[in-house]
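Structure first, commentary second.
Excluded from the complex is one protein chain; the other protein chains are retained at their positions.
The block that comes next holds subunit A.
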Amino acid sequence: MTVLLLKLAGPLQAWGSSSRFARRGTEIAPTKSGVIGMLAAAKGIRRTEPLTDLLGLEFGVRLDQPGQILRDFQTARSLDGRHSAPLTYRFYLSDAIFLAAVQGDAALIHDLAGALKRPCYPLYLGRRSCPPAGPVSLGVEDIGLDDALKTWPWQATDRYRRGAPRIVQLEVIRDARPGDQDTETHPDEPVSFDPAHRQHTWRSVLRRHVPVTNDLAESSGVIDHDPLSLLGG
């Protein structure tokens, strides 16, 4: 199978799977519906058009840098200031970096990778106000989704990596396969993004941790230093 790897990084991201009304939440990791929606935007599929083969993609994400939750209490008013929009809480992930992988048919994956390079509609990280920092596509790999998420280098910033230990355990959240134990379900499997009848079904996911070596660990190569040992006694 062929895997398309994405680096989802930006000052703010917001990945909601069950937001309703005035409280617009975010998950701790990119949602499948959010990423499929981004791919559809890149390909120029309108919201009212069917998603067809995008529905069959397998999705997984690695939490390279978890970021922090940021709450925005929004008091938007109309331009003339007379009408106020409902007061809303909007939650964001700030300073987070994720490695997402999408697995599927080779021709489709190459097509999507090309579309991400020249997206038809603007790309954003879960919410329109959250543009990605830098190119989203990391390229196409001819390995399985599990291997891709296990072997791809750690994407966290240098500053974050310096403060981390030699070996870090990164959380991986991917689509569950038949036979997987300990799965959870989220209302996160997109069926249609049509604003008139938006539809999601349930998605089973599996959480695992993969070890990644950290070559920038501050302690790497720093040995205990005992100057008194040379002076005897």
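Here is the rule we go by: contacts are C-beta pairs under 8 Å (C-beta built on N, C-alpha and C of every residue); 3 or more make two chains touch, one makes a residue touch a chain; residues count from 1.
In this text, contacts and distances are computed from a predicted model.
Considering only "Putative anti-sigma-YlaC factor YlaD", "CRISPR-associated Cse3 family protein", "Sodium:solute symporter" or "PTS sugar transporter subunit IIB", the record for the omitted chain gives "CRISPR-associated Cse3 family protein", by its UniProt protein name.
Mapped onto subunit A, the interface with the missing chain covers residues 218-233.
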